[in-house]
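Moving on to chain A:
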Amino acid sequence: MATRPIKFYQVGSHAAGNRLLDPSLRSLQSDPNRSNAITKGHRACQGCGEALGARYAIDAAMRATGGQLIAANATGCLEVFSTPYPESSWQLPWLHSLFGNAPAVASGIAAALKAKGRSEVRVIGQGGDGGTVDIGMACLSGMFERNDDVLYICYDNEAYMNTGVQRSGSTPPAARTMTTQAVGPQPGNPFGQGKNVPQIAMAHEIPYVATATVAEPRDLEAKVEQAMSIRGARYIHVLVTCPLGWASASGDTIKVARLAKETGLFPVFEARDGVLSAVSKIRRQEPVEEYLALQGRYRHLFKPTRQEDVIARIQARADRNIERYGLL
Partner candidate 1 sequence: MFQVRFHGRGGQGVVTAAELLSVAAFQEGRHAQAFPSFGSERTGAPVVSFCRIDDHEIRTREPVSEPDALIVQDPTLLHQVDVFGGLRAEGYVLINSARSFDELGLGDWVTGFRRERLLTVPASEMARERLGAPRPNAALLGGLAALTGVVSLEAVKEAIVRRFAGSLAEGNSAAAEACFQFVSGARQVANA
Partner candidate 2 sequence: MLEQIEGSRAVARALALCRPEVIPAYPISPQTHIVEALSAMVKSGELAPCEFVNVESEFAAMSVAIGASATGARTYTATASQGLLYMAEALYNASGLGLPVVMTVANRAIGAPINIWNDHSDSMSQRDSGWIQLYVESNQEAVDTHVLAFRLAEELSLPVMVCMDGFILTHAFERVDLPSAEQVDSFLPAYEPRQLLDPADPVSIGAMVGPEAFTEVKYLAHVKHLQALDLIPELSEQLGAELGRTQHGVLRRYRSEDAETIVVALGSVLGTIEDAVDQLRGQGVSIGAVGIKAFRPFPTEDVREALARAARVVVIEKALALGVGGILVQDVRNSLAGSRAGIYTVIAGLGGRPITTEGLCGLLTAAVADTLEATTFLDLNSDLVERELARARATRRSGPHAENLLRDIGVVAAGPV
């Protein structure tokens, strides 16, 4: 498993302080000498889960590679808020090309490095769910199929946020977006099968696939570190809360992400060569309602009347995940 068991120093809640931890067990973010690959000054919203996730992930990758890292970024929130002309918050070589091609651009960078015999320099491709799950899917699959030496990180906030909150292939059932509005007999996103990109990645049998959330940043760091120790195509899917798009309080970003895991709605696991290799168990199963109630995008499930049947269907999905992945 990616995280290591530590002795918690309780601070009166489920939080754990790591002030007294051995430095080697601390988050890299506590190290003043971290690379700060995405530095302060970017224009992300208050409470942005993606900014948080990217910071942890890229710094971890920088440490793992001794700073020998190049990133290709898809169009999206991360790209837009991190490079408001004429400034850039990136402190590593960084290329933004198009919306749908980040995996291919990353493959190109990796190919060039290989041709030049510079295999010590590693490559990250990154994007949101829009650029990964939908418009980038063909390029992602191509990169996987060729087993190009790229770590691709998807920061999943479950909709096209940068363009104003439109539905993506990653939008969960019943969620309100501007193109799946909370009106009519079936408000919000329809109940479909979803598009499970981590499973798609596993179907490509690439060396490493993992999911993570911004509620467990240390886990995310460890997974990025693990990924960088492997050559070939790797994929990490990170659930990142979007207070704006999810209509949650900006101070609830971590809490909402934690509940996504603890309800079973977002399974956290690792897979190697297409086979599930480790699962992060749910500490204490929470009913999905706890999670849904914190987000305005699900408000129509509670007001003006409770939609018991819809909530029950969502609960059934969570239960199915728990069983399928052995989360309890």
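Candidate entries met the following condition: all candidates are chains of the complex that A comes from, given by their letters.
Following the convention adopted for this analysis, a contact is a pair of C-beta atoms (placed from the backbone, for glycine too) under 8 Å apart; a residue touches a chain by one contact, two chains touch by 3 or more; residues count from 1.
This one's a predicted model, so the numbers in the text were calculated from it and none came from an experiment.
With chain A as reference and 1 or 2 as options, the touching candidate in the complex turns out to be 2. Against candidate 2, the residues of chain A that register as touching in their complex are 67-70, 72-73, 79-80, 83-86, 88, 90-98, 100-101, 104-117, 121, 138-139, 141-142, 145-146, 148.
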